[in-house]
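With one protein chain held back, the other chains of the complex are shown just where they sit.
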Amino acid sequence: MAIKVKFFASLREQQPEGLNAVDADGIQTIADVWERATSTQLMPAHVLCSVNLEHREPHEAVKDGDEVAFFPPVTGG
Amino acid sequence: MAIKVKFFASLREQQPEGLNAVDADGIQTIADVWERATSTQLMPAHVLCSVNLEHREPHEAVKDGDEVAFFPPVTGG
Amino acid sequence: MAVKLEEESFDPAAEIARFEASLPVGSFGATASFVGTMRNHNEGDSVTAMTLEHYPGMTENQLEAVIEDAKKQWDIIDALIVHRVGEILPGNPIVLTAVCSAHRAAAFDACRFLMEALKSRATFWKKETLASGEQRWVEKNTPGY
Partner (left out) sequence: MAVKLEEESFDPAAEIARFEASLPVGSFGATASFVGTMRNHNEGDSVTAMTLEHYPGMTENQLEAVIEDAKKQWDIIDALIVHRVGEILPGNPIVLTAVCSAHRAAAFDACRFLMEALKSRATFWKKETLASGEQRWVEKNTPGY
């Protein structure tokens, strides 16, 4: 009963190393995953997120086994 | 007292070979050069022209020693 | 259609040549391409190196989706995206987009679309190393239009 969690770029550097999953109990949305993973209340507006490699919004649902990622605005190319 | 004349592409093929100048006497405009060089009255609307390597309009003036060229719409690139 | 993430420096000219060689001779009349190259300065600072981070799996999916979108919008024959990941130096290519089509309008439009779409959607992040030794994340892209 776990949800995989990834952070990228500046967000990755701000998280403790080794965190790669959170307990799925009581988790309903991406924002809930953020709260549990970071121990902060609110997901900042500039943070982008994905579920299972697809862009998603923070209010969207997640379920056991999903891979949720958080990252800053992309700057490739 | 001569004006050099060049034809390009399909217009070149329609002219007698070896014509490369006309007498400048009485010539005032590019259209006059066309008339003398081709022995036809009117310069067709689709024919483009230049004087000394610069695009010009048929009514523009030419003088002794100029190089006048006639050509169809360009199709390079 | 091809999407490539390269961990080592790549040769855009050779990539374009390979891409064109994969299409029948005489089938295309237009090839538009764009190469983004690392500069040695940014926002007034001297930059000595850069690291390109990406999200393996998601990034490739997004680049493929970008090409699919281009194919829906324009009459193109094929498209290529190559993007570096990892450590790069000034003068190194970062990204290549290339499009072959019968006529030039579609190639120009689609090639530019690929760049804008990947810059806004594809999960890459740049971290610059300045001449002072300081490292900083690039926070936003320059406008594309």
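Letters are used for the chains, namely A, B and C, taken in the order the chains are written, and counting of residues starts over at 1 for each.
Please note the rule applied: a contact is a pair of C-beta atoms (placed from the backbone, for glycine too) under 8 Å apart; a residue touches a chain by one contact, two chains touch by 3 or more.
This is a predicted model, so every value here is computed, not measured.
Among the displayed chains, contact with the absent chain in the complete complex occurs for B, C. The omitted chain makes contact with chain B at the following residues, 6, 8-10, 50, 53-55, 69, 71-77.
Touch with the hidden chain on the side of chain C covers residues 13-14, 16-17, 20, 25-41, 90-91, 102-105, 107-108, 111-112, 115, 142-145.
Just so it is clear, only the chains that are shown with their structure count from here on.
Inter-chain centre distance (chain A to chain B, centres taken as mean C-alpha positions): 73 Å.
Mean C-alpha positions place chain B and chain C at a centre distance of 49 Å. Work out the mean CA point of chain A and of chain C, and you get 27 Å between them. Residues of chain C found to touch two or more other chains are absent.
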